[in-house]
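Heads up: the structure comes next, in C-alpha cells.
Note that one protein chain of the assembly has been removed; the remaining protein chains are unaltered in position.
Let's turn to chain A:
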Amino acid sequence: MIRRFGFKAAILAAALAFSTPVFAQPLPILRVGMAAQDVGRLDPHFAVSTIDRVVVAWMFNGLVRFKPGSIDPAEIEPDLAQSWERSDDGLTWTFHLRPNVAFHGNYGMVTADDVVFSLKKSSTAATSAFAADFAAFETIEAVDPMTVRIKLRNPVPSLLGILTNYAGGYIVSRRAVEERGAGFVRSPIGTGPFMLDHVTPNQSAELVAHEGYFRGKPLLGGISYRFIPSDASRDLAFQAGELDVNYGRADQTWVNRTRQLPNVTVDVFEPGELTELSLNITRPPFNDIRVRQALAHAVNRAEFVRWRGADVSREGQSVVPRGYLGFINDPGLLPHDINRAKALLAEAGYPNGLTIRVIHTQLPEMLSGMQVLQQQLRRAGITLDLNIVEHATFHQQIRQDLSPMVYYSAARFPVADIFLTQFFHSRSIVQTPTAVTNFSHCDKADAQIDGARVATDLVEQRRLWAEAQRIIVREVCAVPVIETLLVFGRRNNVDYGYELNGSMSLGPLITEKTRLR
C-alpha cells in the first residue's frame, strides 16, 4: 500500500514539475541610503554635490573611464571611445567611438554629434559647472559620425582625465537636452547601465536597468536611491535590512560599530577629500602674513586625525592631496606650536588675540570639523565667530567672497594641476569672470602652475608643481588640515563586481555586473 502510494506521489510530482509554468524572477532592486534631503541636479554637467555625483555615475559614460573600483589615472580605459590617438605635440586628439551604443529610452545611438555637443556644453559656463576644466580646448569637431577630434591651445597634463566618467566628461543625448531644456536636470538621458525612472522629492530617486546597455544587461533590476539625512535614522534602516548599501560617516566610532554588525562590510576608499583653510591674503586680518602664519601654527593636524580616526583619515601634507600626480610630502608646512602662534599674533598687533567672522555650512560633517578647528584656534587666541548658513547658501556666499577664511573639502582628478589651478591660480579667484574656487586670492605660483601645464618634460613638470606647492605653503595662502576617505557600509550579499579601492564619483560605482547574491 505504502509502495503504491509512493509511486503515485512520484508520478504526481513529476507531472506537476512538467506542467507548472516557469515564471521569470524579477531582478532584485539595490537599495542605497544617502545622507541627503533630496537629489539636486542630475544633468551630469551640473552635478557638483556628493549626492548628485554618486547617482549620475550610474547613468552616464565618458569617452574614457577609470577602471571600476580605481582612481588610478594609469588605469584609464576605453568607455564610449574604443580607441584614440594624439598628435606628437599633444595638441590634437582623435577619438573613435564604439559603435551601437544606445541612449536610454528612444534616443537612438551615440554619434560624434552627441559627443561634440556634450563637450561643448561642458566647456560653456552657462551650461556646465566644470567649464573651467576645458579652458585649453580650442575646437571640438566631428570628423565623421563615429570620430571626434579635439584641438587644444596648449598641452594639458591629463586630457584623458578631463574626458573620464567624472565631472564634465559625461556624454549626454543632444536630442534629449534640446527637447527637455531646463527639465533635463530632473529627467536626464545618458548611456549608463541604469536610467532614471522617477524622483520622489525628499524621498528617493528610482532607477531602472538599461536593458540595451552596451556592456550587457545589468544583473540588477534597478536602484532605489533613498534620501535619509539623519545618520541615526539611516543607520537604523541599514541595521533593519531596509538598505543594502549605506552612506557611512567618516568617523572611527561609526566604522567600528558598523563592522560589528553581522553580514556587513565597511568599504573605506579613495579619493581622500582634502580639507584646507583658504585665507584671503588681500584683506585684513590675513593680508598680514604673520596672522596667516599664526593660524597655521595653531592648527593641530594630528588631533584632527585622532578625532576622525586613523582608518578614515590622515593628515593633510600639502595643498594638493596625497597620491595625486605631482604631490610632494615636504612643502614646508609650519608645525603645530601655540606659543609661536601667540607670539606672531602679538607681533602683528594682536597681543590679546583676534576675532574673525567666518561663514560656514550647517552640514553636520563639515560643521563638526569646524568646531574642532574653532577650539584649536581658540587656544592660540583666535576666536572664530561662526555665521552658520544652509549648505547651498554657504557655497553661494563663499563664492561671493564674503568670508575671510573658507573651510573647504574637495577631491579632484588626481593630478596636481587641477587642484593647483582651481584653488591657487589667479584665474580662478572668486568674483572674477573665470572664477573657480580660489578663495584665498592667491596669485603667487601662477608662473609655476602655467609652466608645468605646458612642460613636455615630465621631470620639469613635477619640479614646477613641487615649487608651486612650496610657494603656496610658504605664503600661507591656505593651510592643509586633514584628508578624509569615503566610507560606505554594505550587506555582504552585495557584490559590486569589482574590488572597491576608489571612486571618482565619491560613491560605489554600480555597474552592469553589480548583483545581490
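Just so we're on the same page, a residue touches a chain if its C-beta (ideal position, glycine included) is under 8 Å from a C-beta of that chain, and two chains touch if they have at least 3 such contacts; residues count from 1.
Everything that follows uses one rule, which is that contacts and distances are computed from a predicted model.
One chain of this complex is left out of the view, and of "Glycolate oxidase", "Response regulator", "Molybdopterin dehydrogenase" or "Peptide/nickel transport system permease protein", the protein name its UniProt record gives is "Peptide/nickel transport system permease protein".
Contact with the omitted chain, checked across A:Ala135, A:Val264, A:Ile388 or A:Leu402, is made by A:Ile388.
Touching the chain that is not shown, out of A:Gln37, A:Ser87, A:Gln203 or A:Thr253: A:Thr253 (per the contact rule at the top). Within the full complex, the residue among A:Gln371, A:Ser409 or A:Asn501 touching the omitted chain is A:Gln371. Of the residues in chain A, those that touch the hidden partner chain are 230-232, 235-236, 251, 253-254, 257, 303, 306-307, 362, 364, 367-368, 370-372, 374-375, 378, 385-388.
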